[in-house]
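In this view, the complex is presented without one of its protein chains, the others remaining in place.
Naming follows writing order (A and B), and every chain is counted from residue 1.
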Amino acid sequence: METLLFLAHVESDGSLATQAREALGAAREMADALSGAPLHVGVVGRDVAAAAGSIAGCGAARFLGVAGADFSQPRYASDAAAAEALCKAAAATVVIAPATSRWCRVLPGVAQRVGGRVDTHVTGISADGGAPSVTRWYYRQRMEATLTRAHRPWIIVLDPGCGAPWKGEAGAATVEVVPVKLSETCRRTTVTGVQAPPADQQTIRPDAGLLFVAGAGWTKTQPDGKVHAAEAAELILEFLRKAQASLGGSKSLVDLTGEGQAVLPFMTHLNQIGQTGATPRHPKGLSACCHGEEPHVVGWRFISERRAINLDPNCGWARGKADVLYVADAFAVLRRVNALLGEK
Amino acid sequence: MSDSIALERQTMEVDIVCVGFGPAMGGFLTTLSRGLVREDGAPLHESRSAPGLPLQVICYERADDVAFGVSGVVTRARGIRATFPDLDPSEIPLAASVAREKLVYLLDPVGASRRSATLMLADRLIRACRRALPTEDEALVLPHIPSFLRKEGGLLLSLGQFTQWVGAKLMASGAVQIWPGTPVATPLIEEKRVVGVRLIDQGTDRHGNPEAGFMPGMDIRAALTVVGDGPVGPIGRQLDEHFGLPEGYHQREWAVGTKMVVDLREDVELEPGTVLHTFGYPEPEIFGFMYVYPDQVASVGIFVPSWFESPIRASYRYLQHWMLHPYLWRYLQGGRLRSWGAKTLQESGRRGEPHLAGDGYARIGEGSGSTNVLTGSGVDEAWTTGTLLAEGVLGLLREGQPFTKEHLERAYVERRRGSWLEAESRVAGRARDGFQRGVLTGLLGMAVAGLTRGKLAVPGDPTPPHARVPSAEAYYRGKISGEEIARIRDECASRGLSLHDALMERCGWPAIPYDGKLLVSHQDALLLGGKVQAPPGYADHVVFLYPHLCETCGTRICIETCSGQAITPGESGLPAFDREKCVHCGACLWSCSQPRPGDLERTNIEFRAGTGGLHSAEN
Partner (left out) sequence: MTTGYQIVVCGGIVPDPLQTLDPVANPAGPTIKNEMMLPAVLDPWAAHALYEAAHLAKATPGSKVWLVSLGPKAKLQQVMMTVAQKVPFELVALDGQAGGFTDTYEVAALLAGAIQAIPGLDRSRLLVFGGWESASRGAGATLQMVGERLHVLDQFQGVDRLAIAADGSFQILERIEGGRHQVSTCAGPPAVLGWATGSLPEPPNNSQVGMANMRTVMPALHRAKPAKVGAEGVTFARVSLPSQRRDTRIVKDLPVGEIAREIVAWITGA
């Protein structure tokens, strides 16, 4: 019989993020599919009571918590100690956790500590045939594998957007506090804050409805034989502002940034999507002047509706990968789109 | 930034510096490295550049990996087998023994090919007698292959996999070093002596001006410089410019080879080791090949020669029409492109041979005129030039003799003159001259030369390629009016496109039915099959020397022939070059229709040392 642990950390406001609720949904389903395997909840944070209460109706056998000022910051040493203590307290055989940056930093190390194994970039969990199995990515989202493991404990780190968030009754949950005493060596690191670009220069908007993917074509010679990088930059920024879109860049365009070529000044490695970049999730995606094939196009695998603007009708980025391809000059199209968005 | 720009050019001393890692250098380094150590592994020769250490031998290769050569190879492999007597093809991925050979004449199934009246008559005859002749799927399988073309007992290789295999063995020996990703910019010549090479400057803009992270290319000084950088290699070509070619020699015959490696359909029953050679289609001047490797993989390609007098030597497009020929398409349909590449072939053979050795340097490989133009064989010959040089060099090392012209002439050139390589290249010497007067005359000339062992040949006078490029108006006279060509030219220029697709389709070539797997756009082939890369911080290696010549050039064949669509219409008539798309095939270098002022053997395009190119190890 498996013993399941749903592992979460609280947000700075003491709540549980949507992503955590997605992992809880998956854990709940797994527990049900394993005909009543006990599900425990483990929460880490400065104060975990509110978060535990918000999922009080999830049917957990126990609510465990590691709390206190030491555990408010996303720091490896303290988070690892807390997660280790929770895994052990729950005697968990299968641990399900959301792939937040905080958990990604620490859970593989926790697996090592508890003598277990870990799977990350998991997109699906099932219990067909009475044993847990996971589907996860390999080769940077280019290959998908379904596997089972003999080793326990097994820590499963679930990618965001892969399941419905758990919805259920809030209430009062009795949290058993698991004591964790940090040694001084665990306090050598202090998280001092978060650095983000100023709001007006923000180009990455994870919650945006639209991802705009700019390709290297923007900085190439245009039909008049000239490069129009400055105009491209203006058009794209104006579009992002008006459409409140998030910006992604193809590898070749992002790489140009480092080469002193005509570039878009606001494009950084953080914008890069694709094989060696991010694979963001947005309901819609519009690519313009992109060229490439599988390794690059993987960047908009998780975009539900996709359209592309490209002068080349046979472009590998668009054909077979987008729902609609507009064979047109992206400069001209974006200029008109911006004007139309301005009227709205 | 400023302190890095002030960097001094550094110098490093080695004993032997080698340029270009291809089959010739593979042969040279393999033979050399075996002679540098005793059986117990102790070095036989002490370095003069670094006393106390073994002989310092270093080889620089432009491409990012030693495996990035382009050639589907069928070879008798005499030289390679002499070096590796126990060679087992199964050790080398994609290698197979030659099992069967076919020579096939392809008829024109679409009616767009430019065929002479004689050829059209021959085609009609073949079609009329198709029940009596071995024809199938618009092709005539020749009942007999002349012995000089056969490769019985030979090997099929992927050049990339072969050089990778050789490179790994060499590196494991520890006797020599091979550094890929390091182009050599120029030879270092002091008076009449080559004293080493200069590596390419790094951290520059596209014009070669220092930028952030500038690092001047290092000078590598060596007692011996071995040049094996191929037909368009900058070091070999600069030596040719500096020292000239021997009297009466010239390099006027070239071809561009374009190929693909294809995963065949599961149900294609072609025995590994099958070799198909074709001629007659898509244009009579274009030859094709299909080599079948183990595991349902094949290498297919065409050669477009410099004597194909067309202003649009669009090899990629022609390759697609060739693949779509019914005789081949029955095998290729449903296949999938694995990799793609293109390369220039120096087809002057013996007549293009440069000075093979001089003070401090020796030339090996294709750039040394080793390709046999009668048998269509170059890899094994290149390999053999390397082994011959290595034997000579080892002799000089044993004798303690310096690498002077005199000693190298004795140790290497005389050895080469006495080898099978020389005997066969003399047979082949004039074998292709007939092609200067037409395809049929050329084929006849090859047969005559082959069958008489070179005693007889059909005469022909090779002219420089630039003298053989007609204007589009002249080429399409009677098919497309001058006004229409002008309109197409304007339209294509305004969209930054080359002309050949529009012109070919206007002449009846059907549009390519892209399937996203094997028939893909040229751009997709660059990404899907070639993985072309160009690391930042280097100067452009394709340079249009006299812009005014480009501005007034009528053909701009460089744009049409470019294998990577790296050369496109640019501002005020000067073509634009995009380093990120260049596959380093070098077709622009010899295809250019503008002779260089003051040097009629050369063109207005200079092909310098450059980084990047294809990233495929199986070509």
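Heads up, the rule we're going with is that contacts are C-beta pairs under 8 Å (C-beta built on N, C-alpha and C of every residue); 3 or more make two chains touch, one makes a residue touch a chain.
Predicted model only: the values in this text are computed from it and were never measured.
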item: Full-complex contact with the absent chain, from B:Leu32, B:Val66, B:Leu239 or B:Ala566; value: B:Val66
item: Among B:Pro180, B:Gly208, B:Gly395 or B:Pro595, residue touching the chain not depicted; value: B:Pro180
item: Hidden partner chain, touching residue among B:Leu55, B:Val73 or B:Met215; value: B:Met215
item: Option from B:Leu199, B:Val373, B:Leu388 or B:Ile605 whose C-beta touches the chain left out; value: B:Leu199
item: Positions on chain A contacted by the hidden chain, ascending; value: 74-77, 80, 100-102, 104-109, 111-113, 117-121, 133, 137-151, 185-186, 188-197, 202-206, 209-210, 243, 245, 258, 269-271, 275-276, 284, 286, 293-295, 301, 305-307, 309, 313, 318-329, 332-333, 336-337, 339-341, 344
item: In chain B, positions touching the absent partner; value: 10, 12, 58, 64-68, 93-94, 161, 164, 167-168, 171-172, 174, 177-182, 199, 202-203, 213, 215, 218, 220, 338, 527-528, 531, 533, 535-537, 615-618
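Methods note: only the chains that are shown with their structure count from here on.
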item: Distance between the centres, which are taken as Cα means, of chain B and chain A, whole angstrom; value: 47
item: Interfacial residue positions of chain B with respect to chain A in the complex; value: 205, 211-212, 494-496, 514, 516, 520-521, 523-524, 527-528, 536-537, 568-572, 576, 578, 580
item: Sites on chain A touched by chain B in the complex; value: 220-221, 223, 225-226, 252, 255, 258-261, 291-293, 311-312, 314-316, 319-320
